[in-house]
Every structure is written in C-alpha cells, then in structure tokens.
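Complex shown without one protein chain; remaining protein chains in place.
By written order: A and B. Residues from 1 in each chain.
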Amino acid sequence: MSEVTTGGTMLQPSVRRMALPTNALTGLVLGVLGYWAGVQIGNGLGFNDSGNTGVLAGYALGSIMFLVGIGFASYPLGRLFGWVTPSQPAYDEQKGVWRYLSLSFDHKVIGIQYLIVMLMAMLFGGIGAMFVRTNLLSPDTPIFPPDKYLTLVSMHSVLMIFVASAAIVGPFGNFFVPLMIGTNRMAFPRLEALSLWLVPPALVVMLLTPVFGGFQTGWTGYTPLSEQGGQGFDSYIVGFTLIGIALVVSGVNMLTTVITLRAPGMTWTRMPIFVWGVFSASILGTFAAPVLAAALSMQALDRTMNTSFYVSSNGGSPYLWQNLFWIFGHPEVYIFILPAFGIVMELIPHFARKPLWGYRTAVVGLLGVTLLSWFVWQHHLFVSGIAPALRPFYMLSTEMISIPTGIVFLVAFGTLWRSRISMTVPMLFCLGFLYNFLIGGISGVFLSDVPSDITLHGSYFSMAHFHFTIVGGEIFAIVAAIYYWFPKMTGRMLNATAGKIHFWWMFISFNLAFTPLFAAGILDMPRRVSTYAPSLQGLNDWVTIWAYVLFASMLFFAGIVIWGWFFNSKLAVADPWHARSIEWELPTPLPRRNFTRIPTFTRPPYDYGEGDARPLIEPNAEPAPA
Amino acid sequence: MTDSSTPRYGNRAAVLVLVVATLVVFLAVFITRFVETFPYTLTSEVASQPRVVLAGTGGTETVIHLETVGAISDAIDFPKPSDPHQDWVSYLPTTTFKVPANSVVTMVIDQEDSASGLRNPFWAKAQGIIGPFHMKYYDQNGNPQEGDFTQLDDASTPAHTFAIPDLGVFVPLLGISDAAPAGSINTITFSFRVGKAGTYHWQCFVPCGSGTIYGNGGPMQTLGYMGGFLVVQ
Partner (left out) sequence: MAWAVLSVIGVVVALQVNMPPGNQTQQASDESSLLHLMLILSTPVCIGVVLFILYSVFAFRAAPGKLDDGPSRRGNLRMQWAWVVATAVIVFALAGIGINGLANSSAATTFASSGASLGSQTVGTSASDRLQVQVIAQQWYFTYRYPSYGGAESTHLVLPVNANIEFHVTSTDVIHSFWAYELGVKADANPGVDNITYVTTTSTGSFTVRCAELCGIWHGNMFDTEGKVVSQGDFATWVANLQSSESSITLPPYAPQYFPSPRVKGT
C-alpha cells in the first residue's frame, strides 16, 4: 500500500505519520487486488490441480489484503518504518456511519458491527433456505438443477453455521461481557477486531462459490465427495478456515478477559450467567476450531498438491475427515447453544423479578455440557461402521449430556416459580425458546439411541431436530437478546406491540413449518434430497408455505429493527426494563470509556426481592488505569 | 448512531437506500446464477421409420438423436461454442428430453469419445431395452462393423453408458477404437418403453469426468453434461 506521509497537526513537525485513511472501502479495494494477485501466484505455481491453488491463494491473499486495507497492518508497518502511528485507531476522527465501516478497538462499536454483519449473513442464509424449500414444492419436477440445488443447500447450511457460531458471542459477548465484568475493554482489542473483520471475507468467499460452480457437500464437506467438487469447494475451505480463526481468536480473547479483567468484587460466583455462557462457549471455540483448521488444511493439500490424506485408494481414509470434522463439529453445536442458554437464563430473572434460582447448578450445567461435548462426536458416525464396539460408550455419553442440559430447564423453572412475570417481548422469546428447545432436546434423545438412530440418522428427523435446537433455540435467544439489549446498544427502543406480533408470527410459523419435518423423516425422507416420494408432497408443501411465512416474519423483524434504529426519534431511558444488572446502571448512550473509575462489585447479580435498591457497584475513588 | 439525539432522516435514509440497493444487486446476481442454468428441453420427434413393432400397444414411437463427445469443442453434429466448459465430456445438444407417455422411445447416439472403461463391469450388459441394441462401430483393428448386441464383452471398452435407473434402462456405449480413423463415429441405436408421466433422471455410469477424483466430478456432477432429465408427458 502506498503511504502518504504528512506532518500531523497534533504531532511534532519532524515526526511522520500515515495519513491515508483505512476503512472498509480501502479494505475492499486491497482485497480485490490481493485476490487477483493470489490467483496469479497460485496459477503461476503450475500445480496439476484444476486451478484450485489459484482460487485458494486468491481467497487467502484477498482476505489478508482486506485486513491490511482495514488497517490491521498500519501499526506494525508504521513501527517498522519509524513512523509514529497511533496504537488505537483514531476513534473520534470518525463520525456517523464511517465509524462502523472502519477498524475500531471499542468493544461497543465492534458489537454493533458484528450484529449488522450477522443479520446480513442471516438474510442470505435465509434466502437460500427459501430457494431450497421452493424446490421441494414438487416431488420430482425441479425448479433448480439438482447440482445448483445442492449448492443452495450447502450455502444455506454453511452461512447459517457461520451465523450460529458467532451471532451471540460476536455482538452480545463483545458488547456486554466487558460491561458485565466491569472493565473498559477486552483483554486484546486488536484480536477482538480481528475476529470481527475475518467474518466479512468469509461471507464474501462463501457467496462467491456459485461463480465457480458451487459445491455439493452440505456443511459436512465429506471426502471424497468434496474432492470431486471443483473450485467452488475452495470457498468452503477458506470460508470455514477464516471462521475457525475468528472462533479461536475470539475465544482466547474472551477467556483472557473473563479470567484477568474482572473488576474488584466480581468473583467467579458473581458473574452474570450470560458471561458464563460466553465463557464456556469460548472454551469450546478455542479448542475445537483448530481441529477443523487442521483438517481443512489437509483437504487443501489433497486438492492442490495431490496428497492423499482422505483418499482410500491411495492409503488415506475418508474416516479421518469424518472423525476430525465431528471432533470439531460436535463441540461446535454447543458453541451455538451455550451462549443461548446464557441469554435465556440471564433474561428470565430480570422479567420474573426473582434471583436466578440455582445459580451454581446452572454454572455446573454449562461447564458439564462443555466437558461432555468432547466425548460424543461419534454419535454422528453410528452407522458409518467405525468402531462398533464403542457405540455403547458414545450412546451413553450422548444421553448423559441431557443431564446438564436439563439443568437449564430446572433453573428456568425454579426462577419462574412464584415470581412476578412481566410478559415483555424478550420474555416471550425466552419462553418460546424453552418450548422449542424442549422439542429439539427430546428429539435429540431419539437420535442418540443407536437402534432408533439407525432409522432416523441422516433423515429429515435429524434435520428437524437441529433446526429446533438452532433456529427454535439459538435464533429465538438471539432475537430475545436483540429486543432486550437494543436500547442499550443503540439508545432506541424497539416497538413492543410490533414485537409481540413478531413473536407469535415467528413462533407459530416456526412450529408449523418444522414439526411436520419430524414426520417426514420418520416416513423415510433423507436429508438434502432434491426429489422425494410423491406421498410426502402434501407434507412438504405445507412445510414450504409455513417456511415462507417464517421468512416473512424475519423480514418483519428486520423492518422493526430498521425502523427502531433509524426512524424512531424516541430515545430509550437508561434502564427501560428496570433490570438489576450492571449494564443497565450505566448511562445510555454509553460513554467511550465505560467506567471512568473501575467499579467494585458489592453484590451478586439478580438481587431481586432483597429489600433494598443499593447499586450493584461502588465507583472506586482512584482513577481507572488506562 | 448512538451519539446523535435528533435523527437526521435524510442521512439515514440515504445510507439505508445504499445498503438495500447493494443487497438487491447482490441478490439479483445470486438468483440469476441459480435459475438460468437449465439446459433447454429437446422434444422427441415421431419416428419416420418405425424401429419397433408396436402391435397392439397403441403407443407411438419417437426418436431422440444425441451425440456424445470427449470434449465439447470436438462436436461434429451439434457444435456448442457458447458452452463455458469446452474441454468437458458431454452429451449434446442438450440433456433434457421430453417424450410422450406410454410410448416407445428410440435413442440414436453418435458416440465419438474414446473408451474410459466401466468401474462396475455389471453395466456392460444392456438392460431394460426392447430387444438388442444396434451398433455401427469400428472394431479394434479399425474396421467398420455393424450388428446387434445385448452386451459389450469387454468392460474396459465403453466410453459412456446411457442409463435411466428408474425405468431400469442401462445401455453401454462403445468407445471409439484406437485404430479407427480420426473423427470416427460409433452409432448406437436402441429403444425402450416409457410408461406413466413423470420426470426421470438419466445419467452415465462410466467415471468419465477426467481429472476429478474417482472420475465423477465436473461434467458428471453438473446438469447438462453427463446427466439430465427425461420428462414423460
């Protein structure tokens, strides 16, 4: 990049600094240039590889140059050349929209950036789902060519996996964990920003796959099918690697922040349960995602340098990929759901106006899921033929995981009992979560028993199961969190009446759309098919119509958010929910520095019904360290 | 956004319009990539010289004429210079066929590709067709031959197969012999019966997608090259 050097007005005349602005636009320009250069380099190597090296190198270099253009290299490069470079981007120089289109190390800005990116990704994933359902209107007459249909299925699944793995820890974890534990910043703000800015390249790379013919493997990317795929599959490798890096980076950052930056008095047992949810998901992200990255790099080598990690005829094994993928893949689904548990258990006390019942048990439950999730991955491989003697073990460990999961229900029920429930929109979504996750969880038990799994495995039953847990569970929790924290994040309320309409609309259409899929699975409909038995057409058409209604409810929700954010002149008060939680005791909008003095926590969270209304924190006398 | 207390609608609306416009453009590209990729539909023609005796069936006999090439750029009967994958193996001119219900379909296939061999030799035996299939071909010494066959004796000689699994139709297509003169064509003719209306898929069972692992990538995994639909109406 070409640096222009000028004398800064605020600096010594002899000191040079970079004056070229860095933002999403420069990132885009450099990203495109990097992609072009990467393709040239990759193809120039002349591997016998159907052009995969070029595409892979293009994506990789494009992503790196995008990060450079965003401004990640400015500080190290500046130091290298002896310029005085601000270690923090010039936050106050950027106004309005540009603040959100530029590199920022403010965890609050990053939280909002994350939210926007995630909602956009969800839109594309949702459109993919609508295309898929449209194709399934007819049992045998395709709307899309079957290869394109599978590309749509794969893009829907991968985009939604991206969303699901980051849509809670990204927006709400980054925004609220520092507030909740009483600190002004994350432990590693640069890593925090990196975990955000790795997501847009991953999304763009994934959305580019149809240009290269798409890929037809679903999100599991099983070899050797994936190795049959053309350059479209390179999107999967690079996109997932970028998301994997983002997960590790954000996980390390979250863990360090929670372990080291808790304010005085914020003991482990005083941490809000949401922080525990993010913390346990971060443990999983930190240790699971590297397995995926390693496995993907072997796929990349198979595709570019003709290695044979996964090619059985040359001594490799497709089982290797299946094992590595699910060693990552099963903790991954708990990366989705643990922070969602955190949100639901965080919100219920505030709207039941009662302390979280069984706080320590809840923490044990979250950590129990975190631990057990490492020992269940082979339940995805019950019918694969791997190690049949181990099936009873994996069956047992899988069913055992419903014990800590059940604790979430125990805690929710204990909190609701004899409480004072106000049926606000976030509370509605939390209760909806409880119902949906109940169905999702119980159907999971059906799948965990080997004999019943033989019938249900790979059918629409398992597909309905994970849609109930991820859409009905995690997405409902995300929507609850958006309604709940939106006033704090943006300073504006979302319309409550519209929110209630949205809840019933979404809850009913979700259940009507996905419940019949259990029946479809039990009646012999495998996943990811473009054609199916004509006898199931009525069921599928019903599902498709309600899926449209569900999608419309999400568009309605987008409308509520856009209207509330951009066109609602009414400002939110600092604590619209009267919630006894630290983030609501701070002013709205939040100042650049959260706490002018690092506070001391005096009480555990959720201190409802304890007679006095003392603040949770005491501002400390001495100024906070920078 | 959080720092302004009075919303500036003009600014915000402009940002919104910009974002929505970007999304719409992106979506338009996205959708067109998926929808406009069906190969065109070829309707079978009524046979001028019936090949199959249709006594008492009351059905019609229609003919579909196809060409199989090792690379689209080598096509003789149906050149397709607009195709983005000129080096792919393919059936030409299209892979979606429409035939009448309860009729007999006669396929005439000009086979111009060299042999790749079957992975499962079982497919060397023709199944589901009316009688034997007829072949005008070049033998291994390069001499033109003609005859009726029910199978190919050597499973390494087929270049492709034409198979409609749901109708039980599996026919091997002999590859051009190495000794045959350049530009030779093996013409394979066979007939099968179709019943009730529906959409049936057909495909090739020879792993002929060269350059892809197990030979079933590329043209084998993309509609419009080595597989398609038989629409019975």
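Convention: a residue touches a chain if its C-beta (ideal position, glycine included) is under 8 Å from a C-beta of that chain, and two chains touch if they have at least 3 such contacts.
Keep in mind it's a predicted model, so treat the numbers as computed, not measured.
> Check the options B:T60, B:N102, B:T187 or B:Q203 and report the residue that touches the missing chain.
Selected residue, touching the omitted chain: B:Q203.
> Considering the whole complex, which of A:A73, A:L367 or A:V529 touches the chain not shown?
Considering the complete complex, A:V529 is the one touching the chain left out.
> From the listed residues A:L101, A:L137 or A:L438, report the one that touches the chain absent from this view.
Of these options, the touching residue for the absent chain is A:L438.
> Taking the entire complex into account, which one of A:D49, A:E332 or A:E346 touches the absent chain?
Of the listed residues, the one touching the omitted chain is A:D49.
> Which one touches the absent chain: A:S452, A:N495 or A:T600?
Checking each option in A:S452, A:N495 or A:T600, the one touching the absent chain turns out to be A:S452.
> Footprint of the hidden chain on chain B, which residues?
Chain B touches the chain not shown through residues 119-122, 124-125, 127, 150-151, 153, 155, 163, 165-166, 168, 170, 201, 203, 205, 207, 210-216, 220-223, 227.
> At which residues does chain A meet the chain that is not included here?
Those residues of chain A that touch the unshown chain are 47-50, 52, 146-147, 150, 216-218, 220, 222, 224-225, 227-228, 302-303, 306, 311-314, 317-319, 352-361, 381, 383-389, 391-392, 395-396, 399-400, 402-403, 406-407, 409-410, 413-414, 416-423, 431, 434-435, 438-439, 442, 445-446, 448-452, 454-455, 457-459, 522-524, 526-533, 578, 607-611.
Assume only the chains that are shown with their structure count from here on.
> Roughly how far is chain A from chain B, going centre to centre by Cα mean, in whole Å?
41
> State the interface residues of chain A toward chain B in the complex, per the touch definition above.
For chain A paired with chain B, touching residues are 50, 96-97, 112, 120, 123-124, 127, 131, 140-148, 151-152, 207, 210-211, 213, 216, 224, 227-230, 311, 489-491, 531, 562, 565-569, 571, 588-590.
> Flag every residue of chain B that touches chain A in the complex, lowest number first.
The contact residues of chain B facing chain A are 1-3, 5-7, 9, 11-13, 15-16, 23, 26-27, 30, 33-35, 37-38, 198-199, 201, 209, 211-214, 216-218, 221-224, 229.
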